[in-house]
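This is the structure, below, for whatever I ask next.
The complex appears here without one of its protein chains, the remainder shown in place.
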Amino acid sequence: MANTMMPIDRVNEILSWYRGENPGVLTNLARMLYHGRLGGTGRMVILPVDQGFEHGPARSFAPNPAGYDPRYHFQLAIDAGLSAHAAPLGSLEVGAAEFAGRIPLILKLNNHDTLGDERDPLAAQTAGIMDALRLGCVAIGYTIYPGTAERRLQYEQLQALTREAKAHGLAVVVWAYPRGSGVSKEGETALDVIAYGAQIAAQLGAHIIKVKLPFDYLEQDAARKVYEQYRIPRATLAERVHHVVQSAFDGRRIVIFSGGAINNDENALLAEARAIRQGGGFGSIMGRNTFQRERGASLKLLGEIIDIFQ
Amino acid sequence: MANTMMPIDRVNEILSWYRGENPGVLTNLARMLYHGRLGGTGRMVILPVDQGFEHGPARSFAPNPAGYDPRYHFQLAIDAGLSAHAAPLGSLEVGAAEFAGRIPLILKLNNHDTLGDERDPLAAQTAGIMDALRLGCVAIGYTIYPGTAERRLQYEQLQALTREAKAHGLAVVVWAYPRGSGVSKEGETALDVIAYGAQIAAQLGAHIIKVKLPFDYLEQDAARKVYEQYRIPRATLAERVHHVVQSAFDGRRIVIFSGGAINNDENALLAEARAIRQGGGFGSIMGRNTFQRERGASLKLLGEIIDIFQ
Amino acid sequence: MANTMMPIDRVNEILSWYRGENPGVLTNLARMLYHGRLGGTGRMVILPVDQGFEHGPARSFAPNPAGYDPRYHFQLAIDAGLSAHAAPLGSLEVGAAEFAGRIPLILKLNNHDTLGDERDPLAAQTAGIMDALRLGCVAIGYTIYPGTAERRLQYEQLQALTREAKAHGLAVVVWAYPRGSGVSKEGETALDVIAYGAQIAAQLGAHIIKVKLPFDYLEQDAARKVYEQYRIPRATLAERVHHVVQSAFDGRRIVIFSGGAINNDENALLAEARAIRQGGGFGSIMGRNTFQRERGASLKLLGEIIDIFQ
Amino acid sequence: MANTMMPIDRVNEILSWYRGENPGVLTNLARMLYHGRLGGTGRMVILPVDQGFEHGPARSFAPNPAGYDPRYHFQLAIDAGLSAHAAPLGSLEVGAAEFAGRIPLILKLNNHDTLGDERDPLAAQTAGIMDALRLGCVAIGYTIYPGTAERRLQYEQLQALTREAKAHGLAVVVWAYPRGSGVSKEGETALDVIAYGAQIAAQLGAHIIKVKLPFDYLEQDAARKVYEQYRIPRATLAERVHHVVQSAFDGRRIVIFSGGAINNDENALLAEARAIRQGGGFGSIMGRNTFQRERGASLKLLGEIIDIFQ
Partner (left out) sequence: MANTMMPIDRVNEILSWYRGENPGVLTNLARMLYHGRLGGTGRMVILPVDQGFEHGPARSFAPNPAGYDPRYHFQLAIDAGLSAHAAPLGSLEVGAAEFAGRIPLILKLNNHDTLGDERDPLAAQTAGIMDALRLGCVAIGYTIYPGTAERRLQYEQLQALTREAKAHGLAVVVWAYPRGSGVSKEGETALDVIAYGAQIAAQLGAHIIKVKLPFDYLEQDAARKVYEQYRIPRATLAERVHHVVQSAFDGRRIVIFSGGAINNDENALLAEARAIRQGGGFGSIMGRNTFQRERGASLKLLGEIIDIFQ
């Protein structure tokens, strides 16, 4: 994709990958693709704030207590010129009216707490399609754990929600996070496993797929043979990003990457962003690395990342 | 409203009038209020193209045959920087995917043809809420004919559609066009009747009300006495606009005005726009006066009207 | 009913007449019976403002333009210490959130405009049960026109709405206004006809019945014979009120009386209130006589009427 | 459209006009566009046999009694290499299994008999979407009578069926036949009226529109002025066909033409086909002129017509 392409042309090119969807879905994808500082570039940076539910409030917000108030994150996403803000039901109920029309919203439809030490986690559905509509969202979000024992229940819940979402014109964003007894701890970010998760999300009908950055590690024996036989490039992060994007319908699905726990080394984060761009990734979804920083530092970091993606 | 108000403040002020609605409805209202060249001013100009159904294709599009193609009107609304485009089902089906995310869409849910010379017209429902959602619309549109014999059927159809629309986060735009055996031909644009139509639309739950520009004529005897007794100002168009806006919950509903048949005198159209603004109206909805002109002339006229409303 | 009765006892006595209803309906009746300055007396004064729809905005609000804003009426009802406020959908949508919990609300589910001079009027359903619930109302309101040709449609629409309202715990207030080709103009307020209307409303399941004050006139020949044979007292207004209340299940339904068009003679209005009380009526429903007066005068008049009913 | 265009390119070009529809609808449109001797040309000839219901069996089938058996028409359409066969429920129930997969089927969902001589006809719905699915149809068919007094009921029935059909991936074919008290007998085939009917069908969401061949006659005064002012060419049949196609979204909807009553002059029929092609029409829908001829003559005539459209 050339930087010299007109914004409308690039958005239209991306939307052409989703010709199976109705204009409502395309419109909501376009609302994200045209929004914020990256509007029209075909890339996006999303602010997800579900950590209060996923990790507990203090672990999430004590580093920057302003974040206890969900409105802080709406304002941060707006001021940083991001593409969208994703959060669970309660958070969106707090800010959706006050910030109506100012930032595209993604309602996280399932969430998982950490009050229990499960080997095979299973998130709970915490909101539904009618909630997404009454809150003015552009998309639903849903996390799958490829590798968890009961992933069948997740895939089935997701397929039912996806069908209903699309009939109502909503886009579908899937967090594909391999976890559970089917994968080792290292395997959760193994290149073959991340690529596999991206493929599963794409096959389940996701429009936007969020994965973790893959390491140069291969989890599955059967896969390793193939990677070695065909010498799939994986030495650099950009190469691994490229392979994951390729694994989601050869780049015809929007794949974005998350960084994970807070990283005090901003240069490392910027290097990751450059690798994502170089590898053909579509952007970043950054939670803790933004809202756990003080607001000024967070806006500065987001600004630099957006500069990279522009 | 002062021009010095910040755009967000003005939009938020308007949205505060709709506190009874869910954030989805507010978001879709905001999408129109933030869009186009008038974004943030609290005023709007909408391009409606339902005349192919209402008057027939040749009467509508022969003056500027490019308009036979529904995509022409999407492009016109986008290029002129308008707030929204309103059309029946078929037209939106043609362009909604191609122009996804580039202009807020209003799906006209009922339409009336002129193959029959009814004294008491009754439009047909030609699409539904799920159509609006699958086409990515921000609002439904519906025309009522206060004064027609069976208006009861219209009001009841509208209230059912309105309830369903709001539950799904869609805004509701009502065309209030007094017609039928209950009003004389002059009465259709009489001040008292236009104001009455605006009130009815507001009571039926409309968020945006479209009326014709009122003349200095009073239709109903019982009303005339009151207008004279209380000396309601009505000599100038601005005064009449003010009274109509007042009749829609004292200005707490967005009321926009339509011009009607093509007027070759552009100065007259600009004078109307100035009177609408002076009287506190929220903008214009212009169909034939735009798309029946050649594209260049149309863009020039719309540009001048928007200049007035800014 | 003795004034010395404890408020709870009197409300409980009234609620005992509705033993066939579920506790939700009783709760919502009680919310009106305990509210405002008449709370606990078993009497009520209600502010209805549907005249904007029924007669047009200027005829309704020009005498006191503050009333163009629906919020004015919420505040008036609150400040006067009334029992409830009744209005159509749009008006309640404007104020229900802002005044949440401060005045019991009745959603008028049908309304009729006067853009047409029908001999046999038929109001349109303009809202539904889910609207009443989402707006926090205690009751639905519905107008029937006994005497109109198609009253069957009205009674049937009312019965369906009543059944749904009661299942959801909402109370039902019926405006019984004889009109149409079945009654003469004088007959609309004839004693026999008003009493008949009250009976029909009661039989249709109304909890609260609103009628006009009856005149000493008998419309129907068959009825006149009986009134004369049994010498039903009807010379005074109090006697006629008593007969109407008797006609609604011997006083076991709450019957309230409306005054009609504005009456500049406040003493006449106070005399009517005294007659209502003397005849065993349960109170007044006053629209134009309150909101068309200047606010101070309106509050003074309402205060004096409430003094009578206490 | 050039004859040298590759079949896939031409079909894809046509399908691109329907980007608002889901792939199921596109697939069913493509099944017709790729079928038969005209497959890939973008043109089609359809055999409709609903005359048994519309005119009675003897009037329809006595000229060629083989047609009493619905299977005759399946075989005729197959042998002639047509694009599709359209018929009411019962006829399709007779042959759909026997001829499964050999000819695309269109289920006519409404039909009108002539047991009564109504000025304002209104067809009955005689089958539904689930019937079309269980019979393996590619599309539903529906006749509207623009100009009939109660056309509102027709448009509303059609819009409900259309929404359901599209959700189930079925294409929608609309017969737009102006009739009723709103048009004169000549007006039924007037150019302005036929064009108007095509526009209405398009706005109601039709994918394929069937109209009668228009005469050089203008019915509506308001339209005539426009046709004369803008000198819309209408002297030749090809010019009139062109205008009708233009009136259906500037040629972005498939418009096909029917011939009407049997015409013994085959040269006239061939001339009509040439004019349809010359004017940019998409083909013919021929009932009585085919099945009322003896089978050999019918196949010969259809062969010659297809030759013209290739």
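Per-chain residue numbering starts at 1, and chain names A, B, C and D are given in the order in which the chains are listed.
In this section, a residue touches a chain if its C-beta (ideal position, glycine included) is under 8 Å from a C-beta of that chain, and two chains touch if they have at least 3 such contacts.
Every value quoted in this text rests on a predicted model; they were computed, and no experiment measured them.
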item: Visible chains in contact with the missing one; value: A, B, C
item: Identified contact with the non-displayed chain, of A:A124, A:V226 or A:A297; value: A:A124
item: From A:G24, A:G39 or A:P88, residue that would touch the chain that is not displayed; value: A:P88
item: Options C:L153, C:A167 or C:A271, residue touching the unrepresented chain; value: C:A167
item: Candidate in contact with the missing chain, chosen from A:L15, A:A97 or A:L269; value: A:A97
item: Residue, one of A:V11, A:A77 or A:L135, that touches the chain absent here; value: A:L135
item: Interface with the unshown chain - residue positions in subunit B; value: 19-20, 22-23, 167
item: Touching residues on subunit A - with respect to the absent chain; value: 52-53, 55-59, 62-63, 65, 68-70, 88-98, 111, 113-117, 122-128, 130-131, 135
item: Footprint left on subunit C by the chain that the document does not show; value: 8, 11, 15, 22-31, 33-34, 92-93, 96-97, 100-102, 105, 130, 133-137, 167-169
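Please note the rule applied: only the chains that are shown with their structure count from here on.
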item: Neighbouring chains common to subunit B and subunit C, by label; value: none
item: Candidate from A-D, B-D or A-B with the same interface as B-C, over half of contact pairs in common; value: B-D
item: Superposition rotation for subunit A onto subunit B, Cα-based, multiple of 5°; value: 180
item: Interface residue overlap between copies subunit B and subunit D, same or different (over half shared); value: different
item: Subunit B and subunit D, separation of their C-alpha mean positions in angstrom; value: 36
item: Distance from subunit C to subunit A - Cα centre to Cα centre, in angstrom; value: 57
item: Residue list for subunit A, restricted to those that touch at least two other chains; value: 22-23, 167
item: Overall pattern in which the protein chains touch one another (line/ring/star/complete/other); value: other
item: Touching pairs - complete list by chain label; value: A-B, A-D, B-C, B-D
